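Every protein chain of the complex appears in place save one, which is left out.
After this line comes chain A, so read on.
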Amino acid sequence: MGEQQDPSPNGIYSKPVSLNIEFSGGLEMLFSNQRSHHIQMPAKGPSKQPVNIGFLVRHLCENLMKDKRKDLFVLEDRIRPGILVLINDADWELEGEEEYLIQDGDTILFVSTLHGG
């Protein structure tokens, strides 16, 4: 039931959160060849739940990623194995991975280990 309901107009989304999103290790290629992106995102999902990394990843795929090769970034709706995620410098494994609840001002770095040696 994780499907997005049709987003209602004003009201359901509260104040947006500001995030620094960074890509490295080759992933920047998929995001307009740009390492750093400053983005705004609703703080609450369609069913008023606070947004987590899983939500952010879908948001990035739908809104930030112009490249069509989504599967270089996500596989089966999850971050592709071999891509590390750092939440404010910390390994996302220490923060609950997809379940981590996004905070305003967070810096989230996606770095591919799959390229170049």
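As a working rule, contacts are C-beta pairs under 8 Å (C-beta built on N, C-alpha and C of every residue); 3 or more make two chains touch, one makes a residue touch a chain; residues count from 1.
Everything that follows uses one rule, which is that contacts and distances are computed from a predicted model.
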Missing subunit (named according to UniProt) among the choices "Cytoplasmic tRNA 2-thiolation protein 1", "NADPH:adrenodoxin oxidoreductase, mitochondrial", "DNA replication complex GINS protein PSF2" or "UBC core domain-containing protein": "Cytoplasmic tRNA 2-thiolation protein 1"
Those residues of chain A which, in the complete complex, touch the missing chain: 24-26, 29, 69, 71-72, 75, 80-82, 84, 86, 89-91, 93-94, 109, 111-117
